[in-house]
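The block that comes next holds subunit A.
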Amino acid sequence: MPPTHTAQSEGPSGYREAVELEFAEATKRYPGADSPAVDGLSLTVPAGEICVFVGPSGCGKTTAMRMVNRMIDISSGDILVGGRSVKDRDVDELRREIGYVIQQIGLFPHRTIADNIATVPRLLGWDRPKINARVEELLDLIGLPQDMSKRYPAQLSGGQRQRVGVARALAADPPLMLMDEPFGAIDPINRERLQNEFLRLQAEIRKTIVFVTHDIDEAIKMGDRIAILQVGGKLAQYATPSEILLHPANEFVEDFVGADRALKRLALLRVSDIELGPSNGGPSIRDTALVRDALSDLLQHGALHGNVVDSGGRTVGGISMEALARLAKA
Partner candidate 1 sequence: MILAQLQIRGEDDAGDSCVADNGFCPSWIADNWERYQDPFLEHLALTLISVAIGFVIAFGLALVAHRRRWLIPPITQITGILYTLPSVALFFLLLPLTGRGKTTAVIALVAYTLLIIFRNVITGLEGVPAEARDAGRGMGLTPRQLLWRVELPLALPAIMAGLRIAVTTTVGLTALVFLAGAGGLGEEIFNDMQFRSNVVVAGGLCVLLAVVLDLLVLAAQKLITPWTRKVAT
Partner candidate 2 sequence: MSATFAALGEFGDAISFIFSERENQRGSPVGGSHNLALLWEHLKLSAAAMGLAMAVALPLGLILGHTGRFSFLTISTSNVGRAVPSVALIALFVAFFPRSPEFLNVTLALALLAIPPILTNAYVGVRQTDRDAVDAARGMGLSGAQVIRQVELPLALPLIFGGIKTSTVNVIATATIAPLVGVVTLGDPLVAFSVYGREGQIGASIIVAVLAIAAEIGLSAVQRAVTPEGIKLERGPEGRARSRFGLTKRRIQTAP
């Protein structure tokens, strides 16, 4: 039976269908500034994909993102959500349909976790049982125990609070999410965990997401597509991570992705994703490992060959330095 996508559908099996997001020559000029903060940005984010805005500080990532839910007015050009110009929409109504997560999280300190999550459903006038059910469901989704719903933000760790921020943004099942450096304030270990959790979540909910970061590694990891912005709000390149790593559009992008882009490219693949040769012995490498980690393993052992094994420890093939070098160059 095909899943039914209605505006009110909920539950893991029936999320509201994601929408396409299109920037059409969107430009922002702050009053008094000589040059625009975002300059003629044009790109399309297909429904259900994560588009990462990345670039150096002050390049206009936040500005570009906040024009979508009109927290910032568009100076010229347009932004279309699901084919409709955001300018034609009632601003509060528009915002209630767009999930919004910021680095500082901005949980309401005087409201419990449950009440924080329920903010938009309440604005939309959902009835109590439906709200309660939704809160329960979201707590499960973000992996927080139910008994935390009665706590206040001050009683949560930074990572937990960030997850509640995500849950709050997801509450009314918005077809589009805006996330401004959502994991920026979290320590590296927890950030990695939250990133993985979030990717798992996204595989399930399939929202259209604009994700802002200034960390290229996070961009490569999280993005289906990456928009690299240059200071002055100009789009330097908009492409998939591997495309950007393989063919940086210009020197700026090349610099920005770093000298180790060959290694970064290897980090996009798992051993099982690549063509394996016959095994020639060497250290054992799990087939689920990232190719970059496999390379690291080989270097560590000073070996030219690795023996790829599956979860049962059975050899499924071999990997060689030579093959890796070819892969990195491709």
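One rule holds in what follows: contacts are C-beta pairs under 8 Å (C-beta built on N, C-alpha and C of every residue); 3 or more make two chains touch, one makes a residue touch a chain; residues count from 1.
The candidates were selected such that all candidates are chains of the complex that A comes from, given by their letters.
Everything numeric here is computed off the predicted structure, so don't read it as measured data.
*Asks:* Using the definition of touch given at the top, pick which of 1 or 2 touches subunit A in this complex.
*Replies:* 2
*Asks:* Which residues, counting only subunit A, touch candidate 2 once they are in their complex?
*Replies:* 57, 69, 71, 91-98, 100, 102-112, 119-120, 123, 152-155, 158, 165, 168-169, 178, 181, 184-185
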